[in-house]
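With one protein chain removed, the remaining protein chains of the complex are shown where they sit.
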Amino acid sequence: MFELLGIPPQALFGQLLLGLINGAFYAMLSLGLAVIFGLLNVINFAHGAQYMMGAFGAWMLLNYLGIPFWGALVLSPIIVAIIGMVIERVLLRRLYSLDHLYGLLLTFGLALIIEGLFRRQYGSSGLPYNNPLPGGTNLGFMFLPNYRAFVVVASLVVCLVTWFVIERTKLGSYLRAATERPDLVQAFGIDVPRMITLTYGFGVGLAALAGVLAAPAYQVSPTMGSNLIIVVFAVVVIGGMGSIMGAIVTGFGLGVVEGLTKVFYPEASSTVIFVIMAIVLMVKPAGLFGTAK
Amino acid sequence: MSSSSSSTLPAAAAPASSSVMTVLGILAVAVLLVAPFGVYPVFLMKVMCFALFACAFNLMLGYTGLLSFGHAMFFGGSAYICAHTVKVLGFTPELGILSGVLFAAVLGFVTGLLAIRRQGIYFAMVTLALAQMFFFFCLQAPFTGGEDGLQSVPRRPLFGFIDISQDIHLYYMVLAIFLFGFLVIYRTIHSPFGQVLKAIRENEPRAISLGYRANQYKLLAFVLSAALAGLAGSTKVMVFQLASLTDVAWQMSGEVVLMTLVGGMGTILGPVVGAAVIVTMQNYLAGLGEWVLVIQGVIFVAAVSLFRRGIVGEIIAIVKYYGTKKAG
Partner (left out) sequence: MRLAAIFLAASSLVGIGAAQAADPVPVKIGVLNDQSGLYADLGGQGSVWAAKKAVEDFGAAAKGLKVDVIFADHQNKADVGTSIARQWYDIDGVDMIVDTPNSGVALAVSGVTKEKNKVFINSGAATSDLTGKACTPNTVHWTYDTWALANGTGKAIVKNGGDTWFFLTADYAFGHALERDTSKVVTENGGKVVGSVKVPLNNADFSSFLLQAQSSKAKIVGLANAGGDTINSIKQASEYGIVDGGQKLAGLLIFLTDVHSLGLKTAQGLNLTGAWYWDQTDANRKFADEFAKANGGKRPTMVQAGVYSGVLHYLKAVEALKSAKDGAAVVAEMKKLPTDDPLFGKGEVRIDGRHIHPMFLYEVKKPSESKGPWDYYTLKATIPANEAFRPLSESDCPLVKKG
């Protein structure tokens, strides 16, 4: 860490900002996982595949229907969320009474199917998606592409709105109540199964939204999700799935940590999150924001 | 995770009457002894390696109720150690395999210490993440050869005098290792240790209140499972004469879950059947490219939705059903 002194503070600022951008993706994905887990008790292994579907959705809307990025930003998550809700109705619903592991296994199978189908259709090399906000601003300490700035702001807004809805509104309170005692909430005349379906759709939609945001920055490729999802799992284990805010803070925080590792010791940047996970498990097994259950 | 949810994994099938089992066992071994004269031996050896791997994995999932999504690290890690010691350090095959198994056991101990702090799906995620960390380690460490892997591992004479360079000779070595591993697992499950594991799976708080240190039992089971997965990985090195990143990638962890699920978790023969089915399928369908991925996914979904007990589990259930009907 003595190399810290060798890095000019401006460069450090730049790297911090970059870390925040990556963290935005972690935060949105782990938020979606946390929302789904909270109500369904299912770890959605297909989350990475749904993120990829979001990106492909944007690509297809542009190339087949001529709908530009801004339209896709709204449409693609909705379409993917609808597909997700169908999956919940047809397949996932039958597993709620069983061990949670079955949900994990089912969604793992779904992830394989989705990835396989997209690879079959579009190959593995990936497809180009043009940057909707070209150019950038020179901040003095770094060149910040406009699009990246947009990603951070957009994901922050989405995360905070989600947090607000779940923690501060009546709808959110139903949701939280249904998590604890579905039978009681049902007794109050609330359609819990429909709420579960909508929640799954919402979580999936968040993943797809992250995918659309990723499309112009990264290559749209069928494998983009499976590489990311394992890191996001580690993020979730670190944060614990107790709170929505926890998922958001851990996501952004780990993005920054990973960003700094890329400067000081890039060889470790792919493993740093896993190392942190191991440490957290030793010190606080329930995760930073989790409560032991 | 709440403990109430952990009771729906299919319970281990009660062993059929032991004399029938013995006869069937002898028959199976006899078939395996002559099989290489009818079927391509390399294919059979591949099936046996994966069958052993799946059996080792099933020791965790089926009998301890813990789903490890990181077993590839023991399989592949052991493969690398075995390949390295045999190719670079000039070990004989048995010493190479032994070093691989030892390494897998130590790795299992370290990761087990961390992973058993969480249960259920958290356990799955933790093992997956640790295995991914190990994957990156293997990718970057110079001795593994990175993307290239370790090739042309020599098949030196076993114990210094048994020639295994011929596929057919090697086959009997692999068969012996497979039977050894299988018997170890069989004995473990039917030992008092295995009974305690089942008790922990069914109701952990009760087992603890009975005075069993659940975590120590789980850790021991994890180390044993890791070591046997390592045995399978090292044996595979001798068959294919190579160790590569494929063996430590997360897809490999997924495949072994699939094999166990399809065959029937918590049954002693299930993983063997599952491994045979999946390996055969991969062989037949190799020409279909990415459809293999789709088909595997479909099998996953179908197994979870339609036959959760797996092939062997369903057969046992049917036999039991008719058995009770006759008796009643």
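Labels A and B are assigned to the chains in the order they are written; within every chain, residues are numbered from 1.
By definition in this document, contacts are C-beta pairs under 8 Å (C-beta built on N, C-alpha and C of every residue); 3 or more make two chains touch, one makes a residue touch a chain.
Being a predicted model, the structure only gives us computed values, none of them experimental.
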{"item": "Option touching the unshown chain, where A:49, A:228, A:254 or A:277 are the choices", "value": "A:228"}
{"item": "Which residue of B:39, B:302 or B:319 touches the chain not shown here", "value": "B:39"}
{"item": "Residue ranges of chain A at the interface with the undisplayed chain", "value": "11, 14-15, 18-19, 21-22, 119-120, 123-128, 130-131, 136, 142-143, 145, 147-148, 214, 217-219, 221, 223-224, 227-228, 259, 262-263, 266-267, 269-270"}
{"item": "Touching residues (missing chain, whole complex) on chain B", "value": "39-40, 42-43, 46, 136, 139-140, 142, 145-149, 151-152, 236, 240-242, 244-247, 280, 282-284, 286-290, 292-293"}
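By definition in this document, only the chains that are shown with their structure count from here on.
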{"item": "Geometric centre distance via CA averages, chain B-chain A, whole Å", "value": "32"}
{"item": "Complex contact set, residues of chain B against chain A", "value": "1-2, 5-9, 67, 114-115, 117-118, 120-122, 124-126, 128-130, 132-133, 136-137, 140, 250, 254, 257, 261, 289-301, 303-305, 308"}
{"item": "Residue numbers on chain A that touch chain B, as the complex places them", "value": "41, 43, 91, 94-95, 97-102, 104-106, 108-117, 119-120, 230-231, 233-234, 236-237, 267, 270-271, 274-275, 277-278, 281-282, 285, 293"}
